[in-house]
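Only one protein chain is missing; all other protein chains are in place.
Naming follows writing order (A, B and C), and every chain is counted from residue 1.
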Amino acid sequence: MATLIQPASDTAASTGPERHGLSDARLLELYRTMLRIRRFEERVKELFLEARLYGSVHLYIGEEAVATGACAALEEGDVISSTHRGHGHCIAKGLELAPMMAELMGKVSGYNHGKGGSMHIASLDHGMLGANGIVAAGIPISTGAAMGFWVRGSQEVALCFFGDGGANHGAFHEGINLAAVLKLPVVFVCENNQYAQYHALQQDLPIENVADRGAAYGIPGVVVDGSDVLAVYGAVKTAVDRARSGAGPSLIEAKTYRFEGHFLGDPEPYRTKEEVAQARASRDPIVRFSAALQQMGISGVERLQEIDDAVRADVETAVEFGESSPEPGPEILLTDIYSGADADGRESSGEKTEAEQVVPRDRVTEVASREVRAQGPQAG
Amino acid sequence: MATLIQPASDTAASTGPERHGLSDARLLELYRTMLRIRRFEERVKELFLEARLYGSVHLYIGEEAVATGACAALEEGDVISSTHRGHGHCIAKGLELAPMMAELMGKVSGYNHGKGGSMHIASLDHGMLGANGIVAAGIPISTGAAMGFWVRGSQEVALCFFGDGGANHGAFHEGINLAAVLKLPVVFVCENNQYAQYHALQQDLPIENVADRGAAYGIPGVVVDGSDVLAVYGAVKTAVDRARSGAGPSLIEAKTYRFEGHFLGDPEPYRTKEEVAQARASRDPIVRFSAALQQMGISGVERLQEIDDAVRADVETAVEFGESSPEPGPEILLTDIYSGADADGRESSGEKTEAEQVVPRDRVTEVASREVRAQGPQAG
Amino acid sequence: MPEATYSQALNMALREEMRRDERVFCLGEDIKDSTYGVTRGLYDEFGAKRVVGTPISEAAIAGAALGAAAVGMRPVAEFMYMTFMMCAMDQLVNQAAKMKYMFGGKAVLPIVYRTMAGAGRANAAQHTQSLEAWFSHAPGIKVVMPSTAYDAKGLLKTAIRDENPVVFIENKVLYATAKEDVPEDDYTVPFGKAAIRRQGRDVTIIGLQRMGEVALAAADQLAGEGIEAEVIDPRTLVPLDIDTIATSVQKTHRAVLVHEAHERAGFGAELVTQIVTHAFDYLDAPPVRLANPNVPTPFSRTLEELSIPSAAQVAEAVRTLLK
Partner (left out) sequence: MPEATYSQALNMALREEMRRDERVFCLGEDIKDSTYGVTRGLYDEFGAKRVVGTPISEAAIAGAALGAAAVGMRPVAEFMYMTFMMCAMDQLVNQAAKMKYMFGGKAVLPIVYRTMAGAGRANAAQHTQSLEAWFSHAPGIKVVMPSTAYDAKGLLKTAIRDENPVVFIENKVLYATAKEDVPEDDYTVPFGKAAIRRQGRDVTIIGLQRMGEVALAAADQLAGEGIEAEVIDPRTLVPLDIDTIATSVQKTHRAVLVHEAHERAGFGAELVTQIVTHAFDYLDAPPVRLANPNVPTPFSRTLEELSIPSAAQVAEAVRTLLK
């Protein structure tokens, strides 16, 4: 059975929320990150409904505490893999809103030059190994990133987000098992929002918790309240430390709820309006954390309002950036298929690639991790 | 944790082996089946070394109690799926030795007309859905057979053999999970012979027992001594009854050991000769069952010897049948690719197929299960 | 005779076949509330044992359909997007396609693997792949690509009644845009019979599925210039009606192939090969192949549009051919 980490709020009455040693500034940073996700997503929805944005878009509203708490537990150089519902992960990992919004609009100034869109948004520079259109596909990939760190003996950790629906895919089993066998530095975070597209998780999962499957791989399985950002942070931090120490992977299940449809346009035949309204009223992670911050005396309503105003302004700037950016032109249709080669895979230059040089032994780790380290630490 | 079924022999001193209500005749039949497997395989090995037989051949020697005990728990109409190491499953499910041997020789009189060979031997008439060259691939297939029974509401059960190595494949996870979610009538039997080709299971499995993974699907996980045919029978019978009653699948792990190399020609660099010799001396399922039969007073040495003689004669007949059968000719190279169509998928006749008739509601079950019922009950 | 969309026509076929034969059942992800409407309402009529919702487990779906067929049922399995079939290739191609042959013929495997392919809706690279070439390269499987509502219904019925694994490829754009009168009664469209969608003498344009529309649009443009294109829809790739295609090319002396899948090693190459094999002496010029260039489908609408053959491109290719 999975270990249940009690939501911080349950113990709040006696001791106040557990802050896991985070400074006031970092706590406010968590709040700001959650709001950035919320306001970004709200705006994306509006733009979609106004047909100023298009594609398959899956919103993260309601789940903000998971990405935010989890990414806050990472260090510079650590990497994440994500899912089709990836905006929150991007923001929590420190990606900027403007090139994100531009990417959702298919603009050339987007992170992927408009070639990826919402489902494939990525920034290796930030250690963000990509949203993914294929359920559970990020699991073997993050295991592989962890394998890379392990082979070269460096200290980074990989963190993998996936949905409850993904826990039934073969890639879940193979990816986690391989990581467990080799004790790779990776943390698997299941975002259990209780639905897989058009049906409730119960239809798919013959047991109570996804986390209980940790036992099948001899790794810790932990259930955490996914609307409590501090609880998520605490559970993930423990797992990240464990991974970094060489003790291997963990499986963390964050119980959460998505307030919006599966994708923009979802008629939501599978749940009632009341159910959603109740969840919004009772388990909004931002409302909860706002209350906690006030209770802890870290912030008053005014300060939080200021943060919100600033975030909204950032989102607006991102929208303007996206909308004013040019459409990609035909000249980039056939680029970026191969590195150092044309669209047919033919070498595009006679230059020696870096790989062809002899790399001295002691420079390997440095060279190898350079790319993923180019950017600073993520939010939180 | 998996439930451990104590090997019958451990309790033998006090109460004698548990016979699970099997008559003397059926017990002797179990013995005969195990011997048929052993003698068949021994002969296959000789023929291979004499180059009178070829291909990728994986022997079942040492594991006879698993197939025999498991198939004995099935009823007419039940089906099995098998693995690359399938000869034992075939014999236990009642296939005849002669067309089996002919198939291994690639002869037209073989079960598959020489098109399948050892790794694909099959007889749907016997409810034997095929050996399989792909590790774990039989798992979703047997889940599907069980789904077929469940959809039409008939009473058959599917039983799936797979290896310990297969427990790490995505198909294991998806196939068992799907069966568990729908509570399909299927029994998964893991033959844990402690090796997956060239390495010990420990390298792959981060937990003690494959059966412990049952908990990940909310189904019983049972460990049984795979060299004790009665223990296997007992555990599988319980699971088959459970499946037939509508309570869903079970995962049974039979701990066994393969006495021969992974395939014929294996240099066995991964284990010592002593280890093998010790296993042969201490856990030969046939020696054990022979002792039990004598202890229970069911049979004397002479009767067992008679059975052996008869079995050897059968095997010899099979060899003669195979060797005297003709090679397939070019005229069958391009047949059997499609049903009712030529090699390019073009309709080969204007006749209406049975499917094109209107099938009255009450005949459906009968029609649907006709094919798999054509043959009588299997050994045991 | 009511008007029906492609997706409604498919729904009619499923419903009628499920009523006709109790062995027919559907399985797949979210087929109860049916994302694209093809299985809509079937759950209400036939219940949870004939419309089986599964976890997100494509390999298990493919294998389960195979196992059920092996014991006498007639499953219709759905893969939401064709790209997801990549999660199930072993069960589809190593198992389902090969089983009958490996078993020496002693298996009858009536399975329909329904799926949806094509680009044009800004779904990016992982939700747009057209894999008809892969399945055509897998002996034992039949490959069907309906392009009209009428054919969708008739071909799906044929697929369900076929005794072999059939990969039945639907098109995401056609679901809603292809619309016509579709008979409510029982009819089938045979496999291996191409449809001549337009007669012409100057060039043969073969368009797969939605590219048939593109070919017809090009033909309309060309007609204004006095060029009469014959437009052929193969309807099924395996079996392929090479007779109709070759006869047309022998008449027109020129061929243009249009499909959405990537160009390199796509089914267009097979068509070119069969055309030159059967009509070499009649050809005035090499057949021209128009396809998705060798690039994963880009997300941006602007780029996506550039990556799908257009009527203008087809028309231009024909003009060049005729020069």
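Keep in mind that, in the parts below, a residue touches a chain if its C-beta (ideal position, glycine included) is under 8 Å from a C-beta of that chain, and two chains touch if they have at least 3 such contacts.
Because the structure is predicted, anything quoted here is derived from the model rather than measured.
The chain omitted from view is touched by exactly one of B:18, B:96 or B:344, namely B:344. Annotation: of A:151, A:200 or A:287, A:151 touches the absent chain (contact as defined above).
Set against the missing chain, the residues C:54, C:123 or C:136 yield one that touches it, C:136. The omitted chain makes contact with just one of the residues A:55, A:86 or A:114: A:114.
Chain A residues in contact with the hidden partner, per the touch definition given at the top, are 79, 81, 110-116, 120, 122-125, 129-130, 132-134, 137, 139-153, 156, 158, 170-171, 174-175, 177-178, 181-182, 335-341, 343-347, 353, 355-356, 358-359, 361, 364, 367-372. Within the complete assembly, residues 54-56, 106-107, 112, 114-120, 132-136, 165-166, 168-171, 196-199, 203-205, 269-270, 327-330, 332-334, 337, 343-344 of chain B touch the chain that is not shown.
Listed by residue number, the positions of chain C touching the unshown chain are 83-84, 86-87, 89-90, 93-94, 97-98, 101-102, 124-126, 129, 133-134, 136-140, 238, 261-262, 264-270, 272-273, 276-277, 280, 283, 285-287, 289, 294-296, 298-299.
Rule of thumb we're sticking to: only the chains that are shown with their structure count from here on.
The chain pair B-C and the chain pair A-C differ in C-beta contact count, and the higher one is B-C.
Of all chains, the one whose mean C-alpha position sits at the greatest distance from that of chain A is B.
Chain A and chain B have Cα centroids separated by 45 Å.
Work out the mean CA point of chain B and of chain C, and you get 39 Å between them. Inter-chain centre distance (chain A to chain C, centres taken as mean C-alpha positions): 37 Å. The multi-chain contact residues of chain A, meaning those touching 2 or more other chains, are 168-171, 203-205. Residues of chain C found to touch two or more other chains are 54-55, 57-60.
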